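In this view, the complex is presented without one of its protein chains, the others remaining in place.
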């Protein structure tokens, strides 16, 4: 059973594919930005990683969204709702948690189908 | 490779099936309730979703349980232990986290086999 990895460092891979299932985690690029820009950055990076993995955003299975503050919930949702193709939403959990870098307002873990 | 979705809104699906794996996330119905009632509600809703997905609670693979307060840990476990068929417990993580609605004491994310 094949495992395919992209963007592999000593610590993590950007995306991992096992058989027909894709696993990825993404964080923002711009640490000083508001939730709108950070969510857009994370979702744009996810689009790129899904393409590398032979998938796309219409094939999401499960999303876990970590927010530094639930005060950003509405702002994140606005970008999320616009990004998702209608009728293709994954299962989704959303919780508040302190993240590894204090400049991250959001971190998204995703499972998708190839 | 087929993807099947139930209860799909603009933002999330209630349950998603990919091949033989089921993904779902559930929250309580009654916002003012204690942990016993909220856990019962979540697990009853999970039973319904698993049935829709062609699975059941004896086929759970991984559970992630988010609690608004670890003070509810014992109360949640009492309902959880009663609900699970003996010998079929999934891998399980449990953490405390602020949830999207302040009335939610619990949110459960599950992976199951069809």
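All chains are identified by letter, namely A and B, in their written order; residue positions are counted from 1 within each chain.
As a working rule, contacts are C-beta pairs under 8 Å (C-beta built on N, C-alpha and C of every residue); 3 or more make two chains touch, one makes a residue touch a chain.
Treat the numbers as computed from the prediction; the structure is a model and nothing was measured.
Need a quick check: the contact residues on chain B for the chain that isn't drawn.
Residue positions of chain B that touch the missing chain: 20-21, 59, 61-64, 70, 73, 77, 80-81, 84, 86-97, 111, 113-114.
Please output the residues of chain A touching the missing chain, sorted low to high.
1, 3, 5, 8-16, 18-19, 21, 23-25, 64, 66, 97-100, 107, 109, 111
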